[in-house]
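Structure in structure tokens, see below.
The complex is shown incomplete by one protein chain, all other protein chains being positioned as in the whole.
Chain naming follows the written order as A, B and C, and within any one chain the residues start at number 1.
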Amino acid sequence: MLDLLIIMVVLTNLRLLATSRIESLISWAGIQGMVLGIFALLSRWKHLEPDIFVVGLAAFSFKGIVIPAMLFRLVVAVRSKREADPYVGFIASNLIGLLAFVGALWLGHRLPIPGNDMSNLVLPATLFSIFSGLFLIISRKNAISQVIGFLTMENGTFVLGVGTLYYAPFLVEIGALLDILVAVLVWSVLIRYMNRAFHGITTEQLTKLKG
Amino acid sequence: MTNESLFGFIIAVPALSGLLGRFAANQTRALGFALSGVFLAALFCLRAIYLVFNENQIFAYSDWIFLDHLSAWHLVVLILVFCQSTLFAIVYFGEEMREKKFSLAQARTFAGLWGPAFSAMALVLISNNLGIMWVGMEATTLLTSFLICIPLSRDSLEATWKYMLICSVGIGFAFLGTMLLRLAAKDLPLDLNQALLWTNLMANTRFLSVPLVKAAFIFALVGYGTKAGLAPMHSWLPDAHSKSPSPVSAIFSGFMLNAALYCIMRFIPITEEATLHSGWALRFLVGFGLFSVVLSAAFVLFQQDIKRFLAYCSVEHLGITVLGMGLGGFGTFAALFHVLNHSLAKSLAFFSAGRLGLAFGSHNIEKMKGSFKISPVWGTGIFAAILVLIGVVPFSLFISEFQVLKAAIDNHQIAVVIIFLTATGIIFAGSLRYALPLGIGEPASGIETVPVKKLDAFIVALPLLILLILGLWMPKTLQVTLSRAAAIVQTAKPIIPHFGPTGGK
Amino acid sequence: MITNLFHPLLALIFAPLMRGIINKTKAFFAGRLGPPLLQPYYDLKKLLKKGCVYSKTTGFVFVLAPVAGVALCVLCLLFLPCGNLPALISFQGDLIFIVYLLGIMRFLTVLAAMDTGSAFEGMGASREVAFSALAEPTMLFGLAALARKAESFSLTPMMHRITAEVWLTDAPTLAMVIAGLLLVFLAENSRIPVDDPATHLELTMIHEVMILDHSGVDLGFIEYASALKMWILGSLIIGLAVPIRSGIIWADIFSVLVGLIALAILVGVIESIMARFRMRLVPQLLIGACIFSIIGFLVQ
Partner (left out) sequence: MTFLLVATVLIFLAWLLRLLKPEDAGIFSVGSMVLSFSAGLVGAVQCVLTLTGSCEAFFRMPWEMPFATFVLRIDSLSAFFLLPIFGIGAIAAVFGSEYMHSPHEKSNLSVSWSAYYLLWLSMILVVLAADGLLFMLAWEMTVVSSFFLVISGDGNRKMHAGWVYLLASHLGAGFLLVMFILLGRETGSFEFASLSKAADFSNDFRSLIFLLAVIGFGTKAGFMPLHVWLPEAHPAAPSHVSALMSGVMIKTGIYGLIRIIFSLGMPVWWWGWFLLLIGLLSGIIAIVFALAQHNLKRLLAYSSVENVGIMTAGLGIGLLAVNSGNHLVALLGFSGCLMHVLNHAVFKSLLFLGAGSVLVQTETIEIDNLGGLFKKMPWTAVSFMIGCVSICAFPPFNGFISEFMIFMAAFNAVSIADSLVAPGILVILGLSLIGGLAAACFAKAFSIVFLGNPRSYHAVDAKESGKAMRYSLAFLAISCLILSVFAPVFLSMPFAVVRSYAPLTSIDLSGFAAETARVVGIVSLCSLALLILTAISVLFRQFRLRNREIGSEATWGCGYDQPSVSMQYTGASFAQPLTELFDGVLGIKHESSGGDQYFPAKASYESHINDLFEKMLFIPAFRFISDSLHKIVWIQSGVVQLSILMIALTLFLLMIVGLF
């Protein structure tokens, strides 16, 4: 069951790499968030403590609902529908993603988490999520795509956090989730400013400061 | 006052002042809130520092919060830089207000974020829990991002965007590093809530899984290193520094970078202990340090914007600090000393650059010629600050650079010595070429002179005085504090650096 | 002690004669009768009787140079041995002292020339310093070669040790050094091929043009000083070229006197059969002289 959820995280990552529509990016990121929330809850189902319950619920609602909602409103506000022309095309992105997943699997076997009794896929999924997030940030030009990339990266770390028995203390996880929420808030404000100042939210225009 | 309430105040007071400032009635009052919040918190910090010097370590909130010599030392730098910057903010925004360029909305943004930024940085320093430390670090990123674009423009937006994105990615890595460390500590016979505490990790390094600790260190180094502006992760730094208002640039360079470096300093002893002091972690630090110095040497030569130039200078000095850390032994001592010296000098440099920028209406070095004639105070400030930064005697930055050099030579690191000296030599040449016309050139006509004010003179004189005194005389207490702090990073007994006969015999 | 004074006194008396001999020799080659042998003495007598005319531009330095010149040359004479007859004052390094005394004399002459503000005299001064800057190493190098040979660098022991036997063993060294010194002699005394004392075109002069504005007593001092200088440099060469170290005072003095007369005749002959070099060739000539000295040093 847990493996299935982890596979779903991987698949959503691949989907994120393949889509050009901003709205679908946001939805898939939201779906990934929900999957993670469920994953957090299920991973401790047998002896569910209140704090892990809160973390799982918070992850589900923040990552799966609140943040996507904020981003959807943002898309409406800035009227940016598509990732126009990314540095790396979508099919190529997907192929690279697949390759990266193979690499992540290999790396995960090289670096097994000692005494992990949950799933061998946790570390590969973490690494792959981080890779996907980074890849989104590097290869996309649309500011919202980059935000999604960051979220994906954070999701990867979350997988590691809750995917093993040795998760971080409650306050840390909640703090991290809150930080991400505020970060997206800051970003959405920034993107609105950008849209006003640059008449668009592609980062191609943001190359004046250099040298 | 209990430790709990003391630390509570340190975090809460500035945060509260931010809240008040957010809804202040006018600009002056907003600045007043920021000022009082920071200074009040500074008083509490002083109390905490005093306690540490007496009791060595203080804990609170079931050990989640603690202060030892390393963090107390950084706290000293924090309050110095923040108090100075707050005073300068009053000068700076006061001048902007006079020119009707500082709106109420901007004042509210500033006051609303300034105090909380202090809280976040203080939280980084006082938290024993590495996760909370990370939360604090991420919070500084979020809180300071809007400080950059207080003067809203295309450039400042671009800078903010880059800052947010790059630092968030970096901080994301740092979070992964923290998580990996948590995983490495799985065998620790500890309660869940106690497992990420730095003191506990340090006490049980032999139980840690070495490959995971190594991975954690790498992630943390790259992650926090991004925030600290180590090359090649530094690219946000010149943009953010050059586009933000000068008080903000000052705390960026003067303390935020150090805060990130402080986080790395917490990871160093764990890694070194776990890898049995094989110098595994230190190699990376030396590498990053040297690379930062060399890279900034390249960029320092080709700058037009003074704040951008100063930003690259920060990359250099953070590089020197990291280099000192990496050299270990006495180098750590030197690096910690360098932190203070650099912060004082760099914040002064940003103050002067900012104030002069207002006077000249530009931050272009070419256009800022002859600042002595335009403003004797700030002209002295920028000229002296650049001289201090390039290591001119009798200021203490010379001493700390000397100590780093000594550490390198004593370690028989010939290549390090050569690269370090060459790169700093190039930076010296480049910086001095900017500093001279900036100070003593002939100003273009039609630029108003800046009247001399007492507050201005104080802001310029205080750091210079401290740097001067420390350059000629390094009090025993300071040496003891620094060696204790260095001993924390090195997990060694504090060695008070003295060989040869001591004075007074 | 008294005997040591003979040579300086001799020089003071006979120095102007050398110029008379040179002129007579030149006249002989030109088929003229020429001025009397003692003409330099008549000139001196006449000049010392006259008053002076000074340029309005000139000042203290202009007056100082001639008198100091004579004083310097007189001092130099005290260091000169004569055959085996020791000099009045002798110490390790006296030859350096002589070179530097001649140097300051030249320096003052140059300053005096520049004091007039005349372009012609400036030209002469400029040439003088340039050529002497090249002549000085030659001279010191030649003396160093001798010092190495004689294992002493004081003139008296040096002359004492360079005897006819040394000529037998080390002829090449001595010959080369003498050749170098001879060229220096010609250059320093403003003789052909470096300078032509008889020319009447200011543009081509070196020494003569520098003293254009001196008159009367001052000119007399200058003429006398240059005669002494010729004697000083000449007796150095003769000391080497005529290795008669009899120890008998009169014989030594006589040999030097004869040698100097021969040298004067030689100079007269050179001036009669050679033309003055072009100015830009003079440095090459002096560097050539230096090379003579260096070879002289190396071959021993």
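Throughout what follows, contacts are C-beta pairs under 8 Å (C-beta built on N, C-alpha and C of every residue); 3 or more make two chains touch, one makes a residue touch a chain.
This structure is a prediction, so every number in the text was calculated from the model and none was measured.
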Answer for the absent chain's shown contacts is A, B, C
Missing-chain contact among B:43, B:436 or B:452 belongs to B:436
Touch assignment to the omitted chain, from B:214, B:241 or B:484, lands on B:214
Touch rule applied to chain A and the missing chain gives residues 87, 111, 134, 137-141, 203, 206-211
For chain B, residues touching the missing partner are 161-162, 165-166, 169-170, 173, 211, 214-215, 217-219, 221-222, 226, 232-233, 235-236, 238, 280, 284, 295, 297-299, 301-302, 333, 387, 390-394, 398-399, 402-403, 405-406, 409-410, 417, 421, 424-426, 428-429, 432-433, 436-437, 439-441, 472-476, 479, 497-505
Logged for chain C, residues touching the omitted partner chain are 48, 50-61, 63, 66-68, 70-72, 74-75, 89, 91-93, 96-97, 99-101, 103-104, 106-107, 110-111, 114-123, 125-127, 129-137, 139-141, 144, 147-148, 150-153, 202, 212-213, 216-218, 221, 279, 283, 297
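The rule we apply is simple: only the chains that are shown with their structure count from here on.
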Contact graph of the chains (line, ring, star, complete, other): other
Per the C-alpha centroid definition, the whole-Å distance linking chain B and chain C comes out as 78
Per the C-alpha means, the centres of chain A and chain C lie apart by a whole-Å value of 100
Within their complex, chain B touches chain A through residues 129, 131-132, 134-135, 138-139, 141-142, 145-146, 149, 152-155, 157-162, 164-165, 168-169, 172, 175-176, 178-180, 182-183, 185-187, 192-193, 195-196, 209, 211-212, 215, 238-239, 242-243, 299, 302-303
Interface with chain B, chain A side, in the complex: residues 111, 113-115, 126, 130, 133-134, 137, 143, 146, 150, 153-154, 156-157, 160-161, 164-173, 175-176, 179, 182-183, 186-187, 189-190, 193-194, 197-198, 203, 205-206, 208-209, 211
